[in-house]
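Only a single protein chain was left out; the remaining protein chains are all shown in position.
== subunit A ==
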Amino acid sequence: MTAPAAFAGLTALASPMQMGQLPDWTALAPVLILAVTGLVLLLIDSIDADTTNSALLAGVSTLGAAAALAATAWSLATGVGQDGGAITLFADALVVDGMSLFFTAIFTSVVVMVTIASYDYLRDHKHQGEFYSLVLFAASGMALMASANSLATVLVSLELASLPSYVLVAYLKENRGSVEAGLKYFLIGALSAAVFTFGISLVYAATGSLIFADIAEALSGGEFVGIAGLGVLMVAGGFAFKTASVPFHFWAPEAYEGAPAPVSAFLSSASKAAGFAVAFRVFVEAFPLATIPEGINWVLAFQILAVVTMTLGNFAAATQENVKRMLAYSSIGHAGYALIGLAALSAGGSANGNVLGASMAHLFVYGFMNTGAFLFIAMVERWGVGRTFEDYNGLATQAPVACVAMSVFMFSLAGLPPFGGFFSKYFLFFEAIENGFWWLAAIGALNSVLSLFYYSRVVRAMWFEDPSGSFELGSQPVGLYAAVMIAAVGTVLLLPGFPPVIETAQTVAGTLFA
């Protein structure tokens, strides 16, 4: 940023909004609340370093995340960044619009569920303060990713989300699985960050700018197509890592299996959505199909990635014996579905905004059902039940309420009618057909049918099989139960509540193409 640009950023901070009373920077309230909560947790931790007062720590983080969620919902409801155009801050480096708020709502809801669940999951562990503050810092990084309007802020916010995630995966530092998972996540993450940075440097070399709108303008001139094309491909690689898509997907099964289950829930829902948030904005705004040179055909790349990702994820999930690993592969499969949002775009396509919006709505529903499923696993781990399908046999006789919730998540993930996941998938495939990509929808639907096979295995094991041994479930973890129930109620309520979600998503996505 040049000196005048920095000055412009400062005046943007100071000057009040033209019509309202609130200054512009308050539009970033959700991010600021998350970051401040993280700092408060560090403060609590530095005052009482060995605190195991999980009620205080979990309470503060849940309150902070809920406050951020409330601020986001309020901004969405009152039209901040939508009525009167997007709010840009710091010389266009950050933007607050409907899309960034929509994604922030996903991240903050997931954080609320994860912190409530961690109250029980972490009870006997030391260093709890660090855990919660890292979750909050990662969440503020994700919320910033959704607001990034320049490749520089994309890079910094992506790392702000990634670095705490590596530590969170390796949080159980005396557990070999957790350390191994953290190492593998870090290695692939560092590699993909390097590839991503090199891609950014190539895009800068070709265009001389990092702001999305300026990149789009420079690219439309048609100079340096080769360098820019390579850069775009490498940038796409960075997003593939963050969203756990092929070809940077192989960290996901390891990291999700080895990590503490609440962290797996956090990463597979919020972190994935953050990757999509920034990918949607970068590819639609910085490399728009309408003006980009012929040679840079990123839609084709995403079509291949979407088909390979969903097929590989679903087939691999079908062969797993470990439930957590099955969910990890299913999460890769869902990244493939969400990629349809980019793969089914076309230059001047009439339904472009609707496709992208449907993909965002799917990520919203996925935030609830997938988080819930991983938190159920956390509860099962807490009970000391094994990890394979056989270990789940007859679990419903011991914990019927939780098993009802898990069945809801499984059927919703598979896309069966009476749950939220049905509508989100239906709209996604329907809009892809509307935009002329019937074959993407067909492959997606085939994959959904396959996914029903392995999701129903969990349900069958819990309800229909006889227990292979006797269960000693012990105490009832209140926090985990509450978090799983919030997720289940959310998944069910998103059936009648889906129309406003999809409407909001498609409206805010439509403004990206305007």
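Everything below uses one rule, namely that contacts are C-beta pairs under 8 Å (C-beta built on N, C-alpha and C of every residue); 3 or more make two chains touch, one makes a residue touch a chain; residues count from 1.
The rule we apply is simple: contacts and distances are computed from a predicted model.
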Candidate names "Proteasome subunit beta", "NADH-quinone oxidoreductase subunit K", "ABC transporter permease" or "Glutamyl-tRNA(Gln) amidotransferase subunit D"; UniProt protein name, chain not shown: "NADH-quinone oxidoreductase subunit K"
Contact with the hidden chain (one of A:Ala205, A:Ala445, A:Val478 or A:Leu493): A:Ala205
Residue of A:Val167, A:Val232, A:Ile292 or A:Leu327 touching the missing chain in the full complex: A:Val167
Selected from A:Thr197, A:Asn297, A:Ser456 or A:Thr511 as touching the chain missing from the view: A:Thr197
Contacting the left-out chain in the complete assembly, out of A:Leu63, A:Ile227, A:Val308 or A:Leu452: A:Ile227
For subunit A, residues in touch with the removed chain: 1-2, 151-152, 155-156, 159, 163, 166-167, 170, 173-174, 176-177, 179-184, 186-187, 190-191, 193-195, 197-198, 200-202, 204-205, 208-210, 227, 250, 253-254, 257-258
